[in-house]
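The complex is shown incomplete by one protein chain, all other protein chains being positioned as in the whole.
Order of writing sets the labels: A and B. Residues in every chain begin at 1.
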Amino acid sequence: MALLQLSNCTLRFEGLTAVSDFSLAMQPGELVGLIGPNGAGKTTVFNMVTGAYRPQAGRIVFDGRSIVGLKPHQIAALGIARTFQNVRLFGALSVLDNVRIAAHHTAAHGLAHTLLRTARFRSEEARITREALRLLRLLGLSGVKADPASALPYGLQRRLEIARGLATRPRLLLLDEPTAGMTPVETESLMHLIKGLRDDLNLTILLIEHDMRVVMGICERVVVLDHAVQIAEGTPEAIRSDPAVIEAYLGEVNEQPL
Amino acid sequence: MTGLQKFAQLLVQGIARGSVYSLIALGYTMVYGVLRLINFAHGDVYMVGAFIAYFAITAWHLPFLPALLVSMAGCGLLGVVIERCAYRPLRNQPRLTALITAIGVSLLLEYGGQLVFGASPRKFPTDVLTGPSLRALNAVSDALKAHPGISVSTAQLVIVISSVLLMVALRLFISRTKVGKATQAVAQDRETASLMGIGVDNIIMLTFFIGSALAAAAGVLVALEEPQIDPIMGLMPGVRAFVAAVVGGIGNIPGAMMGGLIMGVAEYLVVGYISSAYRDAIAFGLLIVVLLVRPTGLTGKGMVEKV
Partner (left out) sequence: MRKAVPYLMAAAAAAAVLALSHFSEGMNPYLLQILVYMGVNVILAASLNLINGFAGQFSLGHAGFMAIGAYTAAAFTYYLGGYEGTAGQASGLINAFGHAGVPSSVASPLVFLAALLAGGIAAAAAGLLVGLPTLRLRGDYLAIATLGFGEIVRIVISQIEAVGGPRGFSGIPKLTSVAWVAAWVALTLICLRNLLASSHGRAFVSVREDEVAAAAVGVDTTRYKVLAFSIGAFFAGIAGGLFGHYLMYLHPNSFTFIKSIEIVVMVVLGGMGSLIGSAAAAIVLTLLPEVLRTFNGALAVGYCFAISITVARPLGRPGAARALGLLAMSTAGLAALLTLGAGTGSTSELDWMLGLGLAAACAGLISCWLARGRARTLGTVAVSVAALGFGLLLVGPNMLPGPLLAAKGWVEANVSQLRLVIYAGILVGLMLARPRGLLGGRELTWRVLRSFVRSATARASGKSHSGLAAT
């Protein structure tokens, strides 16, 4: 059974159709790429899945349960984590705290335990801290764990966003242009990291990307959006030579040069 | 007086008071538009305006219109000085810091005013209304006094006409002149505007000048109708005008005009039909309801956050 199933989803913003009749099925463990020219609607798909926007038509089913209409924090608690196109970290919090906060919804200590500092409080906080440190180690961020998130260099900020997403114990991870603005070396490193995370942590990953190296390198399947519509789907090699995809990115093949 | 006459009377008074609030609200909204700062000292500039006009009329024996202009110019200058000394150094600091500074400036003006002018109220010389420059309006007012339903005092006529003229002038200035458009640009995106060669500092100074001048005008106009002036007279009207600006959609000039009028009319209707004790409570309540229905004010565009 598909872990995530979008069926015929349409999202309109007051006259502008951002996503039209979009369908996607993701099996557990897949690493799928979502590509398309700017403005195609890719981030909007993410926003629909995470509950930031509600589609006017269509169904979204996650792990057998419809998630349309649920609030973003509820969807996150169900096991869907995401990163953002423009990094959205909690700048004033330390790197460690950014990761720890993401584990908050798994915490078993409520207000009473917190105020009275019971044993349950101490053990839960210790568990959260342990797991956060583990994730930081996994993503190579242990050295900066006490620094405020806003002080990190860009590449590390992106990694921190991923670490934070992982702390929510997701089954599905949505990465929005994770290598944007990175050097080729950083991109290569992150690419392998993402693949490794999928393998080691049993994740399903949907990836928005512009960098074709990443798409070709780690995606098993690629879906292409253009102007709100899905225009192609297949293996990376098939997509690369698909005329509709080429046209979308580069314009008409038969256009006369100026 | 019949019911309809009473309603009309309250409406007229509300519009007169509302246009004063609009004038003050314009200052708030313009400054907020370019600086994202709630200028708490604005209500006190209004007070200074009334006092300058008071001294202009009693000490220098100026007629009404020149006194008004002197007051407006003086307060415009005051606004520029405040901006330069207290707000400009904090331009890149968190907004709340500038807010507290604004509160400090407001307190300075109030307490300083009490120190210099004394805390007891003075009577504004409303007989200036019978002066030569306002003869035509006096005639109109006397004519209208014959009809009980729509009796309008000279003061109220002056208020409404002055306010309308000033607001129209402002609107034309903002939309038709180059400087006005530059102001709009600064309000939208300060950094880009400066990259485009717009002298942002000068625009901001001009904004403060205009806003403060309008507040001064409001102070003088109100003093015509309620002649008791004292150093803390700017507090409540300042708050009401600020609320009006926010309800209209802060940063938005037509919004401030609308909000002020609504505030004035609501206030007088409540006083007339319910009770004067609940005047502020119901006005605030009404405004909260508006905000709940339209969280960004009546004309505010919803801030669509790009996720």
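Heads up, the rule we're going with is that a contact is a pair of C-beta atoms (placed from the backbone, for glycine too) under 8 Å apart; a residue touches a chain by one contact, two chains touch by 3 or more.
Here the structure is a predicted model, which means the values were calculated and not measured.
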* Asked: Where the complex has a chain not shown, which of B:L107, B:A143, B:L165 or B:M196 is the residue touching it?
  -> B:L107
* **Absent-chain contact - pick from A:A2, A:V61, A:L93 or A:I246** => A:L93
* Residues of chain B in contact with the chain not shown -> 32, 38, 86, 89-90, 93-94, 96-101, 103-108, 110-112, 114-115, 235, 239, 242-243, 246-247, 250, 277-278, 280-281, 284-285, 287-288, 291-292, 295-297, 303, 305, 307
* Just the residue numbers, please: which parts of chain A touch the chain that's not shown? => 50, 52, 71-73, 76-77, 81-82, 84, 88-93, 97, 100-107, 109, 111, 114-117, 121, 124-125, 128, 164-165, 167-168
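One rule holds for everything that comes next: only the chains that are shown with their structure count from here on.
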* Structure fact -> Per the C-alpha means, the centres of chain A and chain B lie apart by a whole-Å value of 49
